[in-house]
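Questions regarding the structure given below will be posed in turn.
Left out: one protein chain. Kept in place: all the others.
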Amino acid sequence: MSSTEQAIVQPFDFANEVFHTKQRGLWAQAWQRLLHNRLAVVSGIILLIILTVSVLADFVPAVQLHDPAQTDFGAVEQNPSWDHPLGTDGLGRDLYARMTQATLFSLKIGLGTQAVILLIGISVGMSAALAGRLSDTVLMWITDLAFAFPDLLAIILLRQVLFGRDWPIIGSGDPQIPGIPSVLLVTVLAISFVGWTTVSRLVRGQMLSIKEQDYILAARATGASPWRIVRSHMLPNTLSAVIVAATFGIPLAIFAEATLGFIGLGVPPPNASLGSLINSGLDSIQTHNIQLVWPTMMVALLMLCFTFLGDGLRDALDPRTRK
Amino acid sequence: MTNSKWRMLLSMFAVFAIMAIAVACGDDDDDDDTNGGGGKTPTTTTQAPSGTITIGATQFESWDPHFADFAQDISHQVYVWRGLYHLDLKDIPQPAMADGEPKVTDDGKTYTITLKKDLKWSDGEPLTAEDFVFGVQRTCNPDNAGHYQYILTNIVGCDDYYAAADADAAKKTELQAAVGVKAIDATTVEFKLNSAQPTFPTLLALWPTFPAPKHKLATVDAPWPGPLENVYNGPFMPSAYTEKATMELVPNPNWSGTPVGVEKVILKYVDDAAVLNQAYRTGEVDATVANKPELDKLKTEFPDELQLYPATRTIGLEFNMTKAPVDKAEVRLALSQATDRETMMKVVFKDANTATTSWVPPTRNGLKGGEYDDILGFNPAKAKENMSKAGYPDGKGFPELTLIIVDSATNKLLGEFLQAEWKEHLGIELKLEITDSKTRSSRFNSSDFQLVTGGWQEDYPDPENWFLGLWETGGSINKVKVSIKALDDAIDKARYNTNDEERRKLYRDAEGILLKEANGIAPLYHTLAAMLVKPHIKGMVENKRPADTFVPGDWYIELWKTDKK
Partner (left out) sequence: MLAYAIRRVLAIIPLLFAIATITFFLMHSVEGGPFDEDKPLPPATRANLERRYGLDDPLPVQYVTYLKNLASLDFGISIANNRDISDIIKERMRISVQLGIAAFLFATTFGLTLGIVSSLNQNGLGDYFGVFVATAGAAMPSIVLAPLLTIVFAVELGWFKVLSTNYGFTDWLQGDFSNWKQVILPTIGLGFLPMAFIARITRASMLEVLRQDYIRTARAKGLRELSVVIRHAAKNALIPVLTVLGPIFAGLITGSLVIERFFAIPGLGGEFVRSVIIRDYGLIMGVTVFFAVIIAFMNLVVDLLYGIADPRIRY
């Protein structure tokens, strides 16, 4: 959540890596290479399973086993049993059902944050690199501005300003977009507020460096239209770096949300995130610690899987690190 | 990357291993480290102070007793300063700096108090009547903006002075002199009151009337010197202080009361009760508050060291009397009757609080408690009936109801508990709005809410503190907008009633009127103080006022003793 963690999003060695393969073959080759990376494949499969189960649980009660909101004061803080495979929490709610609900919510935060970050980051970075000197200066100044904001402070302030207002879409009250409660949107926007700067710098840097490459000069000399050059050469080559950054960013957003919960600005019920489960689990670390163990393990698992997938993608997209 | 399966296994193992450690060390009840187990030899009384006690504490915000607001400020200040009187273990004011009872005129409006002889500040300067006058003037001073000025509202001229923030300097000096507190001579203070007030001696034991060292302050609104620069008249005084880290207290050589028992008291400033409990386990602190979510474990881990006793704080459902649907008495009663307080205590609070339906804690008004169980207590059938009477049979057509609570793991449980209870018994959907504490307070203070959880923490031990300003029509902190003629009358009659018996009865009547229809509040629980004290410590005696903040007996530091050298 501090700049430390943000720094993790920053890829480190793309500066001079450019593909000389034909663009059509690039993605297919990368895909082939990815498939040969067993660790990445396993990670991808685990992520798919987690995603499927948590999404299905949202629709199909049979997958969720119990209603995550169903309390049972006679069966609080139980250990795992056949009926409650992961045990129950302080109000006797089924922890497995709570976990599926929380995992889905946290994935929405992670994916949503990265979507917003990519959208803003790529547009700003691309405009800065390609739309002339003035726009470069202005956009980079704005990027510097957002970057110099202390992350956590910005996240807290924004979350506080946005949350609980009667505004359209992000306003409080019932979700105005199905499946996307306002607190999710607010959290996503707050976390994205600072995060996009790294992506926009990355995109700009990549594009500026690609712009000077021989093959782009060659393409220009042959009279290819600027849009075509951007679309078929510059964007794909930049995207590979960005995708990798995004993969690492997802679990970090989930971490960030957990920290928000830690200072009392988490997601309110009936929503539950892995962060909010961890935070309520901290209270029972001495007494009924499986309440802490499950969500922590899930966060760890997500972190590992996204990291390995990101590693795999980077190796796959950059042929030179291939073994 | 080859051999990736291996790496996968290994890294997963890493995570699991750490988890396993967590599980292992959480589950086993390891043997107590027998710290204070050494043979308990009876100690002789009146010895030179000996030993050091380290306690867990919270950093104070303000060192200035005439400005102070927070419980942790006040606890600190009672360690090092004392007023004319001090409340004893039974909450009766006993002479501290004063020499005997005050002389009161027949109309009850003038108090004359003589100081003990040869009182000195910790720096050796004489402590005079002027210093007490100065202390009260500081609390009434508008530029100092003391939080507890309202307690002194009955002193002649205090309100006028406090309201004159925009007046010029000359006018302020004039108003300062007009405040009804005078030094007749070096050892005699005189107070003039607007009305006879039976609880006035109690107020002379509280921090807003503590003396201010006139030789240290150039003007009445001069900045209050910090811990190491100030002078003291209490049992202890700071000898070292690092903000947010520690304070060390040593006996004040010029303390005039009961001789102190320990050589040194060290305060460790820690924000998190869970962390403090870990420090208690390792012996880094000798006494501290207990972390309430861990109470179950602490009961078995430290059966003899855990102290649980009632604090004078009441929390309940607070209804905004002007907002539908809780403006209807039947709805308020139904909500109260649909709440199973006993189960709530067990499930949500792990028995760290005690269920109640009373507003004033029983110790304060001479009742046994449980008087209002029939009206407000758990009774699903009655609750359903009331809901129908209000026009919402089985919750049909019930308007949106939102409960605002402050974000914390326990509060979320509380909110979700109420959601489940009311859905089951009344068929209504409760909405939760979880906010941070300032947002909640802001809504509450502007009466912009339907339902909150909240209540009162006593400032001084008298039933009047549970009513004045809170429940009268237009009362200064009546944010739930209760407005009942009979209640107003009862409080008005009780307020400056010099017949103590009648006064207390009137406050009991007032409570009856308040709770009859859950007007503004349906009490849920009284909080318990939960503290851990090592066996080598003696003399940490519980007091409830204003709730022990750090350890039992915050107000009686002079009684603390330890066997440990």
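Chains here go by letter, A and B, matching the order in which they are written, and residues are numbered from 1 within each.
Methods note: a contact is a pair of C-beta atoms (placed from the backbone, for glycine too) under 8 Å apart; a residue touches a chain by one contact, two chains touch by 3 or more.
For clarity, every value in this text was computed on a predicted model and none was experimentally measured.
J.: Going by the contact rule already stated, which one of A:Val42, A:Ile156, A:Ala224 or A:Leu239 would touch the omitted chain in the full complex?
T.: The single option touching the absent chain is A:Ile156.
J.: Determine which one of B:Thr363, B:Ser441 or B:Ser483 touches the chain that has been left out.
T.: B:Ser441
J.: Determine which one of B:Glu243, B:Glu342, B:Asp374 or B:Asp500 touches the chain that has been left out.
T.: B:Glu243
J.: Identify the residue among B:Asp272, B:Glu342, B:Asp394 or B:Glu502 that touches the chain left out of the display.
T.: B:Asp272
J.: From the list A:Leu95, A:Leu202, A:Val267 or A:Ala300, pick the residue that touches the absent chain.
T.: Checking each option in A:Leu95, A:Leu202, A:Val267 or A:Ala300, the one touching the absent chain turns out to be A:Ala300.
J.: Against the chain that's been left off, what residues of subunit B make contact? List them.
T.: 2-3, 6-7, 10-11, 13-15, 18, 21-22, 25-26, 30, 60-62, 64, 67, 69, 142-147, 149-150, 159, 162-163, 165, 223, 242-246, 268-272, 274-275, 278-279, 281-282, 284-285, 435-445, 454, 456-457, 469, 476-477, 479
J.: What is the set of subunit A residues that contact the non-displayed chain in the whole complex?
T.: Given the touch definition above, subunit A has residues 2-8, 10, 12-13, 15-16, 141, 144-145, 147-150, 152-153, 156-158, 160-161, 164, 209, 255, 258-259, 262-264, 278-279, 282, 285, 292, 296, 299-301, 303-304, 307, 311, 320-321 touching the missing chain.
Keep in mind that, in the parts below, only the chains that are shown with their structure count from here on.
J.: Averaging only over C-alpha atoms, locate the centres of subunit A and subunit B and give their separation in whole Å.
T.: Here subunit A and subunit B have centroids separated by 44 Å.
J.: Taking the complex as given, what residues does subunit A use to touch subunit B?
T.: Those in contact with subunit B are residues 37-40, 42-43, 69, 71, 73, 76, 90-92, 160, 164, 172, 264-266, 268-270, 276, 279-280, 282-287, 289-290, 292-293, 296-297, 300-301, 304, 308, 311-312, 315, 323.
J.: Per the contact definition, I'd like the list of subunit B residues that touch subunit A in the complex.
T.: Its residues touching subunit A are 1-2, 4-5, 7-8, 11-12, 15-16, 19, 22-23, 26-27, 274, 293-294, 296-297, 343, 346-348, 406-410, 412-413, 415-417, 419-420, 432-437, 439.
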